[in-house]
Each structure stands twice: as structure tokens, then as C-alpha cells.
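Have a look at the structure that comes next, please.
Not every chain of the complex is shown here; the ones you see sit where they belong.
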């Protein structure tokens, strides 16, 4: 997976998109504002984002939100519960994404 | 929408399913356990469930989780933030579901 490589590629391409059309900056800002601290604490929003990433089977989204969860000091158990919410909602077709998330947790040394 | 009618129909048909095959009881119990109080408080799980319901455009799920949010004393603002997480994640094709959720909030007298 190589988290750093993903983060770098994501940054470069997001910038390329924003340079070519400011729609992408506006949309990105709107997304950031939805996930910012609010009535729902940012930690729980990131966990929600992780559940959604599992359910929609979006690997890049998993990498993004799992790092967001950790930045908000979500615990290993909270992250696992968020994954379970995605799996029970989306069924066994989400298993590859759950495996991917556990692999990411291993790379991030949240689990052994 | 008629919340009560939905709740009644949901109960009757879930029971019919469980009577015909205990798979449905097992699956239902598993779903309940995932959404139960845990490292993530039940309130935030219900809000997450609402975000997922918006994103997957599942009206019955919206009715179910919006009632779950209220049972856990989620505020109007928290519920709206959960809806926004679903909309930003799933885009404008989720708007009909967001409208449906606001209509449900009106019926439940969370908003005027």
C-alpha cells in the first residue's frame, strides 16, 4: 500500500485538479467543512467516513479516513467498530475492503 | 410517510422472515450488536447509520436510523450534520434522500 506514496500522489493530483478548475477546490473545501469539528466531534465524523469508505468499497477513501481517525486519536477498538458498521451495512462484498482496512491498520502499527 | 405505519409493517415482516428462516434472526441480531453501545457510543453509531442511509439512498433505513438518533437524544444539529456527511460523500443523487430525511424530521417535529 505504502501510505506515504498514496498521500503524496493524492496531494499532487488534488492540486492539479484545483489548478485546472476551481470547482475542485470549492468541492474539496465543502467536504472539509462537513468533516470539521461541529455538533458531532471530528473524531466521530472520521469514524463515520471510515464506515462509509468500507461500505462504498473505496480503498483510497479508507486510507484517507483511517489516517483521519488516528489524527483524532480514535482507538483501535473504535476503528474496528467503524469497520464493522460498514461491513454489516454493505455485506460480504465489502470484505475485501475490510481486509484492506486491516492491512492498513497493520502498516500504521495500530494492530500487530 | 406515516412513521407508525412503517414501524408496524417493518415489525410484522421482520417477524415473518425470522419465522421462516432463522438466518434472518441471526443477521438481525448481528446488526443490532454492531449498533449497540461500545467503544463508539450508540448515539454516534446511529448518526453514522443515518449518514450511510442517505448515501445508499435507502428510505426505510433513513426512517429507522432517524428514530434511533432521536432515541439516543441526538440533537437537530447532529442529525443535520449526519445528513450532510451522506450528501457530500454520495453527491447530488442523494438529494432525494436528504429531502426525504428532512421531511421525516418535520413529521417527527425535530424541525418546523
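Letters A and B name the chains as they come in the text, with residue numbers starting at 1 for each one.
Simple rule for what comes next: a residue touches a chain if its C-beta (ideal position, glycine included) is under 8 Å from a C-beta of that chain, and two chains touch if they have at least 3 such contacts.
The structure presented is a predicted model; accordingly, all values stated were derived computationally and were not measured.
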Overall number of sequence copies in the complex as this file defines it, 2 displayed: 6
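The rule we apply is simple: only the chains that are shown with their structure count from here on.
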Chain centre separation (subunit A, subunit B; CA means) in Å: 22
For the subunit B and subunit A complex, residues of the former touching the latter: 30-31, 34-35, 38-40, 44-45, 47-49, 51-52, 55-56, 75, 77-78, 81-82, 84-86, 88-89
